[in-house]
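With one protein chain withheld, the remaining protein chains of the complex are depicted in position.
So, subunit A:
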Amino acid sequence: MLLIPCPWCGPRDEAEFHYGGQAHVAYPADPAALSDEEWARYLFFRDNPKGRFAERWSHTAGCRRWFTLTRDTATGVFESEAGA
């Protein structure tokens, strides 16, 4: 079970969190201006790297805040931990 560093609560068990997928996929400013393909890219396409990945987490069983962390998907190590 991962130990996830919540920026508000500190390190907590993974079971307290919900995973939110890839980070920095912003809701388009003007969806109506996008082509079907561009909109589909926003809706359905996500990266799936082996290695560095910025991802969203929500501390649902704690402070209920959303935040972004970068994790190495191959090792499970969060960057803030690696840097500490």
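FYI, a residue touches a chain if its C-beta (ideal position, glycine included) is under 8 Å from a C-beta of that chain, and two chains touch if they have at least 3 such contacts; residues count from 1.
Here is the rule we use: contacts and distances are computed from a predicted model.
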item	value
Protein that the absent chain corresponds to, by UniProt name, given "ATP-binding cassette, subfamily C, CydD", "Branched-chain amino acid ABC transporter permease", "Response regulator" or "Sarcosine oxidase subunit alpha"	"Sarcosine oxidase subunit alpha"
Residues from subunit A at the interface with the omitted partner, ascending	1-3, 13-14, 18, 20, 26-28, 30-32, 34, 36, 39-40, 42-44, 56, 58, 60, 64-66, 75-76
